[in-house]
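Right, chain A next:
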Amino acid sequence: MKPILSVQNASFHYGGNEVVQDVTFDVQLGDYIALVGHNGSGKSTLLKLLLNLLTPSSGKITLWGTPINIFSDWKRIGYLPQNVQLFNPLFPATVREVVALGLLSQKQFPKRLTNVDREIVDNALKQMHIMSLADRLVGELSGGQMQRTLLARAIVNTPELLFLDEPVSAIDTETRNDFFTYTAKLNKEKKTTIILVTHDIEHSGGYANKMLYLDKKILFYGNFGQLCASPHMKQHLGEEIQHIMCHQHS
Partner candidate 1 sequence: MSIKIISIIKCAGIVLIIALVIFGLKSSLLKKDILSSQHKIKVVTTLYPLFHFTKQIGGEFIDTILLIPPGVEPHSFEPKPRDMMILNEADLFIYTGPLMETWVEDILKGVSNPNLVVVNASRQIKLIPAVFHEKSDGKEGLDPHIWLGLNNDLIIIDEITNGLIRKDKKNSLVYLKKAKEYKQNLESLDSEYKAGLSNCKKRTIVYGGHYTFGYLAKNYKLNYVAAQGISSDAEPTIADLSNLVELVKIEKIPYIFYQELSSPKVAETIAQETGTQMLLLNGAHTVTKQDFERDISFIEIMKNNLLNLRKGLDCN
Partner candidate 2 sequence: MDIIAILHYGFIQRAFITGIFVALLCSTLGLFLILRRLSLIGDGLSHVSFGAIAIGLFFGIYPLFVAIPLVILASIAILQLTERAKVYGDAAIGILSSVALAIGVILASTSHGFTVDLFSYLFGNILAISTFEMIISIILSVVVLLVLYLFYYDLVSLSFNEQLAQVSGVSAKKINMLLVVLTAITVVLSVRVVGIMLISSLLILPAVTALQVARSFKNALILSASSAVLALLIGIVISFTINIPTGATIVLVNFFFFLFALIRNTLRPLIRK
């Protein structure tokens, strides 16, 4: 089966440092990958490379066979950025308006939103249980509410490939649980391929089917069966953590 996303020998330098080193991996349709690593391991940078927000210093990245620098089919992609990168709290947009922006990737110039689009947006709001917040300003939302809003925006165009950057690091338990339930559903029922970046290694086994462990280089990439059987990873993670992850996964 042809991979959805293919990365070959991608590297990225920044100011004399090699932040991402010679990374090679493929992502298949229906994968749910936990992209893990400690802070500074290069995982956010790698994510940006995969989204064409940064250009690799060397190597090749393709999406559905198309080189990423000429890829333009962005409606097939959904992206939930890290909460910290956000925006001006005075930004005068409502939840509805922000979620609607997610449909832009489907539009050509001149971009306009139709009534059909408004219904799609409402559906996304309902799925995220934020319909009651539809007309609230995004600056007035709590962390969890903002997360739901951004997730709604990420999935409103029913993407085939969904990128999530540290989506649950700073939010309440209820939102977190809802989040994992929802993404699991997306992955299983709609075959949405998901790449989730997190520094929380321990709990990744609870939702992902594969793990990409990054520390500038790829230390491990494979499914959890392989992870649990790997003595190299046992040594690296520590026996306890490996045990937790594998226990969760099974």
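The rule is short, and it goes like this: a residue touches a chain if its C-beta (ideal position, glycine included) is under 8 Å from a C-beta of that chain, and two chains touch if they have at least 3 such contacts; residues count from 1.
With respect to how the candidates were assembled, all candidates are chains of the complex that A comes from, given by their letters.
Keep in mind it's a predicted model, so treat the numbers as computed, not measured.
Note on this complex: chain A touches candidate 2; the remaining options among 1 or 2 do not touch it here. Of all residues in chain A, only 48, 51-53, 72, 74-75, 77, 79, 81, 85-88, 90-94, 96-98, 101-102, 104-105, 107, 109-113, 135, 137, 153 touch candidate 2 in the complex they form.
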